[in-house]
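First the structure, in the form of structure tokens, and then the observations on it.
Here the complex is missing a single protein chain, while all its other protein chains stay put.
And now, chain A:
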């Protein structure tokens, strides 16, 4: 990668191109959205609440994890901490494209981050490495993903409202299976098994001895700290 950053611009043409390029991929998002809609209804959210969460939060894993906390009462601190910890990867993604976005005026810079998620970010990064100056992939790709995520949630809400016993069809396990698939599907790095193991043990200990719902925060912090203390893996040193 060269140190000379190309400029950056954001225009309607680039955004439309971004939408078109993301369209085929975003069809898969409909199915994930559908799964979220069904799971949300099974956890007692109203259809409107499920749609609103998909529209405003637009981050699958944290939405599924929030369902786990949903009940007659919603614990505020665990909700904030879980949402932050799951979405903390955005911090690194944003940091990686900061030199590029720095060329945009602040309004466009922070506006174009509203719909940043894994796949449109990845495609935008690939664009930039090819020397592309147009940030349209980030914004347009985000719009395509947002629309299909919302459409999927709507279909899930319609479909889910016809199901009275979600457990019978195995629909109560969607949440856990989705999160597990996200965990295993991320970057393959066996050294992560150590912090993950620490997280599991810490979460179990917190469940036994600490207040309800604290196990998520305790597990996330324990895993993060163990990861910090581990020696950097060769691949990380290469990229650092």
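Methods note: a contact is a pair of C-beta atoms (placed from the backbone, for glycine too) under 8 Å apart; a residue touches a chain by one contact, two chains touch by 3 or more; residues count from 1.
Here, contacts and distances are computed from a predicted model.
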**Prompt:** The hidden chain: which UniProt name fits, "Nitrite/sulfite reductase", "Electron transfer flavoprotein", "ATP synthase subunit b" or "AzlD domain-containing protein"?
**Reply:** "AzlD domain-containing protein"
**Message:** Touch as defined at the start, partner being the missing chain; which of A:41, A:137 or A:174 qualifies?
**Reply:** A:174
**Request:** Write down which of A:24, A:131, A:162 or A:185 is the residue touching the left-out chain.
**Result:** A:185
**Prompt:** What residues on chain A make contact with the chain left out of this view?
**Reply:** 28, 31-32, 35, 44-46, 49, 52-53, 56-59, 61-63, 65-66, 68, 70-77, 79-80, 82-98, 101-102, 109-110, 113-114, 116, 167-186, 192, 195-196, 198-200, 202-204, 207, 215-216, 218-228, 230, 232, 236-237, 240
